[in-house]
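Only one protein chain is missing from this complex, and each of the others stays in its spot.
As written, the chains take the letters A and B, and residue 1 is the first residue of each chain.
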Amino acid sequence: MYEPGEFGESLRRLRERRPLIHQISNYVTINDCANITLAIGASPVMAEDVSEVEEMVSLAAALVLNMGMPNSRKIEAMLAAGRQAMKQGIPIIFDPVGAGATKLRIDAADRILTELKITAIRGNLSEIKTLLGIGSGTRGVDCIEPQEDNQALAKRLSAKLGSIVAITGSTDVIAYNNEVCYIHNGTELLAGVTGTGCMTTALIACFCSVANNAFAGTIAGVAAMGIAGELAKQELAKNEGLGTFHMRLFDAVSNLTPETLSHRMKVEFCSEN
Amino acid sequence: MYEPGEFGESLRRLRERRPLIHQISNYVTINDCANITLAIGASPVMAEDVSEVEEMVSLAAALVLNMGMPNSRKIEAMLAAGRQAMKQGIPIIFDPVGAGATKLRIDAADRILTELKITAIRGNLSEIKTLLGIGSGTRGVDCIEPQEDNQALAKRLSAKLGSIVAITGSTDVIAYNNEVCYIHNGTELLAGVTGTGCMTTALIACFCSVANNAFAGTIAGVAAMGIAGELAKQELAKNEGLGTFHMRLFDAVSNLTPETLSHRMKVEFCSEN
Partner (left out) sequence: MYEPGEFGESLRRLRERRPLIHQISNYVTINDCANITLAIGASPVMAEDVSEVEEMVSLAAALVLNMGMPNSRKIEAMLAAGRQAMKQGIPIIFDPVGAGATKLRIDAADRILTELKITAIRGNLSEIKTLLGIGSGTRGVDCIEPQEDNQALAKRLSAKLGSIVAITGSTDVIAYNNEVCYIHNGTELLAGVTGTGCMTTALIACFCSVANNAFAGTIAGVAAMGIAGELAKQELAKNEGLGTFHMRLFDAVSNLTPETLSHRMKVEFCSEN
């Protein structure tokens, strides 16, 4: 269904066009999200005051709504930005950070999913479960669930919302309509650095702003982060650890060629029925 | 009184249990605080809206209140989070960043120390002096004071509040009840990177969430940061400077073994009378 070369082609297009990616993010990972956006070849802008987000979105090619460190002002800004993005028809990528942990986050996610038409959602298993109303607190249980369940959950949420759903973890699963795929890239070290999920979401937005379709864009974003993790890990010397690994993620993304992206992606498309 | 192996044991326990550490921090150092928490083996969560902090604390094993970049909303959230932590009986670690600089901070520190029962306080000398009502502005005078004074001040504040008090500087001193110790780890380079104090506070919270007692946890957190500084400095090449040193702090903490922690700690317990 997808030619590997297509994903490399998206990366080439991204670097040519340098699309502006508007991100309403959290302050823990905001610098990393901006830098990963630059590293892949796009241009980030972070604006979150309700009085300016609509104008900023009007300049952008995609919008990221990242629910980390929420408050009522930021939630209103997300909704206003999202409505503007819908008017323009640009992709909206939603990251339900810590969705199940508090009522504030459950309610915010609920409003975002009710009032906006989200293009793609990326979360870990417990966050996606929360969005399905079967969450169990904020801590992931990713290791326990067999792969089949993740696929079923992603498909269920996708069918419910009409959005692409990506559950990232040791194996990533992405579902949309009758399409499902697994991505077998990545390393466990990615869980040792804060914000690698947020950065994946930012990369999805970058690729969706130029991809032929958002499902392919989501695949490319998730795979790019996984490959970056593999490359960053591969170069670690014995006395190097999470600090060096963190830095090398940006090296890997900035040096990622269309060829490397195409060739290293391990996407497994599942037949449906 | 303390077996060095006990501190290593705490680190082993930390990595087994991966306790959730809730941190209300400042935006300058928030990414580093989350990453140092991951590097030592715990799990960070940053939430600061008053409407969600109580629920988030209810999932946590320790709470950090970091007073950098204060405002009235964040101070209310700190107090609400602190009250919830007291109900649960989990450790509360307080970092009075820039305590003496402004009335907002003096008043906030005063409310936090009056309304909450703080487990441990970590600050530099001028911050601790401010909490004793003898502060002299925000700039440290750490180099001028002889070591004896730091010990006396730490003991005085500890007795006044019933909290562990750690004054970090070229030599760190930690006091609680009749116990006082010096920690002789560290390097002057730690003062060249913003947030090394905040990260030390985060490490104290990590260790206190699993240690046999909070005094031992505070010692382990302060020593771990000092040792990380020594290891990060030791590997610096001639053309490397504060950027590389900063990154290697995370390498050192993520690679820190229970054995290295136990063996490199230079704790000097003082006899009391």
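The criterion applied here is as follows: a residue touches a chain if its C-beta (ideal position, glycine included) is under 8 Å from a C-beta of that chain, and two chains touch if they have at least 3 such contacts.
Just so you know, these numbers come straight off a predicted model, no measurement behind them.
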{"item": "Touching residues on chain B - with respect to the absent chain", "value": "26-29, 31-32, 68-72, 98, 101-105, 137-139, 192-195, 239-244, 246-247"}
{"item": "Contact footprint on chain A, counting only the chain that is left out", "value": "20, 27, 30-31, 34-35, 38-39, 43-49, 51-52, 55-56, 59, 235, 246-255"}
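Just so it is clear, only the chains that are shown with their structure count from here on.
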{"item": "Turning angle required so that chain A lies on chain B, C-alpha fit (0 to 180°, nearest 5)", "value": "120"}
